[in-house]
Structures are given as C-alpha cells and as structure tokens.
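Removed from the display is one protein chain of the complex; every other protein chain stays in position.
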Amino acid sequence: MKSSSSTLRIIQFQFQDALSSRWLLVHTLIYLLIAEGLLMSSGFTDKALVSLVNVVLLLVPLVALLFGVIHQYTNRDYTIWMLTQPLKRPNLFSGLYLGLTVPMVLSFSVGITLPFLWHGGLAAGQAVQLITLLGLGAALTFSGVGVAASLAIRFADRVRGIGLALVIWLVYALLFDGLILMGISVFGNWPIEKALIGAMLLNPIDLSRLILLQTFDAAAMLGYTGAVFSRFFGSGMGMIIASVTLLLWVAFPVWLASRLFRKQDF
Amino acid sequence: MLARRTHITLCSLLLMIIAWVPAHVHGQSIGERVAASSPGDIVTIEAGVYTEAPIIIQHPLTLIGETGAIIRGAGDHELLVVDADSVTIQGFQFERVDKTFLEDRAALRIAGASHCRILDNTFDDVFFGIYMAKAHACAIEGNTLSTTIENETSGGNAIHSWYSTDLFIQNNTIDGFRDGIYLEFTDDSVVQNNVSTENHRYGLHFMFSDRCAYRNNRFVDNRAGVAVMYADGILMHDNEFTRAWGTSAYGLLLKEIRDGELIGNRFSENTTAVFMEATDRMQIEHNQFANNGWALRIMANAIDNTFTANDFVGNTFDVATNSRSAPSSFAGNYWDRYAGYDLDADGVGDVPFRPVTLFSLIAERHESALFLYRSVLVDVLNAAERIMPAMTPVDLVDAEPLMAPTIDPDQGTPISQTVLR
Partner (left out) sequence: MHLMQPIQITDLHKSFGPVDVLNGVDLTFHPAETTAIVGPNGAGKTTLIKCILGLTHPDRGDIDVLGQSIDQGVTYRDQIGYMPQHAHFPENLSGRQMMSMIRALRAASDDGDTDIDHSLIRTLQLEADLDKPFRVLSGGTRQKISALLAFMVRPAILILDEPTAGLDPVSSAALKDHIMERRDEGASVVLTSHVLADLEELADRVVFLLDGRIRFDGALDDLRSMTGEHRLERAIATLLEGEAA
C-alpha cells in the first residue's frame, strides 16, 4: 500500500471520529458564540472585530496547546496500537496530526465565519480581514498542536506534559511581551524599532497580532514607531518575511514532533 | 440646462461689451485699463491670457474677469496689488508665481486696504495666493486655490493675513499649499465653509489672533489640520478635521490659547486629534473623536478646560497626559471603552471612567511600546492599573460617563437624547 494513501486512510478515520465527537461541536460552538456575541452587540465596528482578534489570538494557541496535548495523552494507547499495524511512522504521524488539526481548523473557521455571513460581514467588505483572521488561526493551531505533540511524545507523564503546555502558552501569550516591555523601558532611548520587529518574529502570537493590526487596526501604529511598522508590514517584502516566519513557526514544531515520534520508544 | 443658459447670458454680455467699448481698447493690457479708469468704475476684462507687469490698483474699483480671463505671470513677480480701499476683484484666473525666499511673492496682494472683496477667482500654480497685510474688513469668498509643492519649506500660503482685522473668509477651496489659511495678528475675523486639503503644514493657522471664529470648515489630509497659537477667545464650531496623519501630526494643535470654545467638531483618523499645551479655560463640548490615534493629548500646563458631552469612539488612546493630576475636568462624555453599568437607567454610568490608561502613559514615555498594542499583557496591565491606580492620574476621571453616544457615528449629527441631564 502506498504511504501517502495510508496517511489519507488514517486522516479519513480520524475525521469520522472527530465529526461525531462532542469536543468538536463544543469547539465550534465556543467560537460561534464569541463571534456572534461580539458582532451582535457591536456590529461590524472596529471594536467588535478587534475584540474578536484578541480572543482568537488568546484562545486559539491555548486550545491548540492544551487540547492538543490532552487529546494525545488520551489517545496514546490507540496510537500504540496503530504503531503495531503495517504503517510507517511518518505516515502515521501525518495522519494523526492532520486528523486532529484539520477538523480543529475547520471547526474554528466555521464558528467564526457563520456569524460573519449572517450578519452580512462579507458584504461589508470584511472578507480580507476574515480570511487573514482564519489563516492566522489556522497557523497558530498547526503550530500549537505541533508543540503539543512534541510534549506528549517526549513526556510520558501527562501532568508534566499538560503543565509544560500551559507554561509555554503563558510564555508566548504574556511573559514574552513582559520581557519586551522591560527591554523597551531599559533601551527606550535608542532607536530599537527594527530590533523590536526582529523580536516580534520570535513569537508567533505577537507576529499574528501585528499582521492583524496591519489589516484591522493600523490606526494604532502612530508616529515614528508606526512609520517603521508600516514600512515593514506594509511592504511586500515585510509581509513575505512575516508569512515565512509564521510558516517556520508551524514547520519547526511539526518537524520536531515528527522526529520525536519516529525515534520514540513507546 | 442651467450651464447652457449661463453660457448664453455670458455670450450676450460679451457681445454687448464688445459693441460698447471703444475699438482702441481692444488689445490693451489690464494695467492700462485700470490706469484709464476712474474711481468707482466697473472694469470688465474679456477672456484672454494677460501677461503683463504687476497690475496695481490705486483707486476704488470693481475689476471683473470674464470667464477665461487669465492673468499669467512670468514667475518672477506678483500679479495684482490692491493698494486702495473698496476694491473688488472677481472672476479671474491667476497663474504662475514662482517661489522665492526673498519675499512673500503672491498672486494677489492687498496692501493696507479696507473693504475689499476678492470673489470667485481661481489661483493655480502660485507661491502665495492672496496676501493681506494691514487689511481691514475684507471679504475673501468663493475662491479656488491650488498649487503643487514638494515640502513645507518650498511653499507659500494660500490665503495669508498679517496685521489685519475683521476679515471674512468663506467658501474657498484650498489644496496643496504650506498653510491653507494663515492668520497672524489678525483679530475679529471669521473663517467659514472653507475646504482646505493636502496642505503641507496646516489647513488653517492662527497666530496671535484674538476673537476669531471658524466654523463649518473641512480640513482633510493636511499635515496638521489647524494650529491655533497665542490667541484668545477663539470660537471653533462644527468643523471637520480628518486624516492629519504622521509623525507629530495633529488634527488641532492648541498652544497658549485661552477662553475659547471647541464645539460640535468631528475629528477622525488623525494621529492626534487635539493636542493642548498651555491651553486654559476652553469649553470643549459635543465633539466627536473617532478612530484617532490619540483623541486628546493634554500637557500638564493646560488647565481648567472642561470636556462635556463629547464622544470618544474607536481611538487608540482616548486621553494621554504627562500630568500626575487632573487640571482639567471631564464630565458626561461618551467613551466606547467604558464597560460600566447603568442600574438606574438614567443614561449615565454608575461607576466613573478613567480615560488615561497605563499603556498610554508608557507609550507617552517610550513610543516603541506601541509594538505591544493589543497584546494581552497590555490589557492585563491596564486592568490592574484601573483597579489600583499607581501611575495614572487619580483625579482624571469622568464621574458621569454616558452610556450611549451623543452624535450619530455615521451621520455626524447629534442624536436626540431622551435622557438629558
């Protein structure tokens, strides 16, 4: 049997499992309720869209990391059973990884998009913003589940794995920015804008936030800082660098997890 | 239809003039015609391109340009000088006055005259447009002024006034100068219904000019909308300040001014909507601040200003200040960030609102902190500061924040308030 088709077979069965699962429904509903709540109360104002962006940037990585790691611990016995089947490990890994992430991304997209549609958001010219939001949500999911998979494979102790997933989320969602703020207050008198752009590339959540700022809320970028920001993110080259970096943020954890999965003694 | 009729009327008028004026007048320069006229005459100039030495008017006169009457300079001199009272200049197109750093070379200069009227002229490719020095009770109406300059230092002002009083400047359209309208030591003047766009410095610039009023003007895409400096008793009503965007760009810059009114204006998409420095006892009401970077930046030396019934919507920062106290008062404004409740349903929130966030304070100190805008960390810091203010001014609160905006965000018209305090 060809390896790519065995990957597809696994994805197919994972989809069947996910589609009738309760967690996927809950996952969809959470995003649906958040988007609906914000759009219903504020309409297509910048306020609602920006709040939605904030929620997505906060929640998506948390869900990807935490749910990703829990899901893999829960299914560890099944994974081991699958490993005893005539399957190459990389194929099995791709199958299980995509079988989890793709339903998550689709469910997230449906949850966010439906309220957009029935509130007439695409007519209101929000298609670009929506697609950017969905794309970044997908990237953060792929990245987060990649990190979660690495943790779950590397650490057999699930308390440790889940704890580390939370710590990683805290670091990237909060502590990283705290360090940046400290850096700014220490070196604020130097022209550090370019260094800051570099630093932002080191954190996929910050990177996503800045890409979204460019489409949603560029008004926030003021003065000299704003000029540096716009020159970078507003230029084709800057967007390419940002996108490629974000792709690396997906590729590296997935590569790491895949490698760990290949080497691991189960 | 209307245009056609106007055209026919103008043509017949032209025929009448050609029939009546002596034949030798044809081919004369405007200067010769003006010199030949008597005080109080009405001199009408036919269509044509007039290239001649500066025209100097030294007695009361009404000089009317037919459609297509163009006064074109060689670049190195001014075009027309009004050196007498009660002169009316109407309907001309002024072209080509080159820039110079030696003098304020203008297309049309009013020198120490009063009761002159500059109506419905067009100015194109000029250094200064209309230049008034020691003018009194002049009306500048319905003119269109446009030019193209590279930067602030290479341009002049469209309508410029120095040591004048009682000017009336209205319905002019201005585009692309250094300052759209510049008033220095010009008191008791009115500026209204003008549109001033894409100027490289200010749409409107007041210096040392007291008791002036400007209303219903539109200032769009200027480097800065309006600067009012060293002036008392200025009334600023119902103007629109839009897209003054860039490093140190202001919708309205107030510096060293006192006892004025800022009422019913709309500020949108400016980097800083209103910047106040040493500005005292201003009454700031019913303005709308929407989608600006900073809605208000108030320096510590601005005191006793009152902010009432303004709407703050979609701004990055509502109020920034370098002051630790609150020398101005806020009451009854609408803040879209306000997350309080209104249990007694009187339209006024039951808990006070603090418009100065910790992050705005940090960004005031280190601009590059803006990179963290909308970061979760910033939300956490702001929330913590709101609960236990440690750095933000404790007294700078709106104790009566409105639950709903007072101005329709789309129309810019006041929303009738069922609940009035």
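Order of writing sets the labels: A and B. Residues in every chain begin at 1.
Convention: a contact is a pair of C-beta atoms (placed from the backbone, for glycine too) under 8 Å apart; a residue touches a chain by one contact, two chains touch by 3 or more.
Everything numeric here is computed off the predicted structure, so don't read it as measured data.
In the whole complex the chain that is left out makes contact with A. Note that of A:K88, A:R160 or A:K194, the residue touching the chain absent from this view is A:K88. Contact between chain A and the absent chain runs through residues 1, 6, 9, 13-14, 16-21, 75-78, 80-81, 83-88, 263, 265-266.
We adopt the following convention: only the chains that are shown with their structure count from here on.
The part of chain A that touches chain B in the complex is made up of residues 45-47, 50, 53-54, 57-58, 173-174, 177-178, 180-181, 184-185, 188, 192-193, 196-197, 200, 206, 209-210, 213, 217, 219-227, 229.
By the touch criterion stated above, chain B contacts chain A in their complex at residues 246-248, 269, 271-272, 291-294, 314, 316, 336, 362, 365-380.
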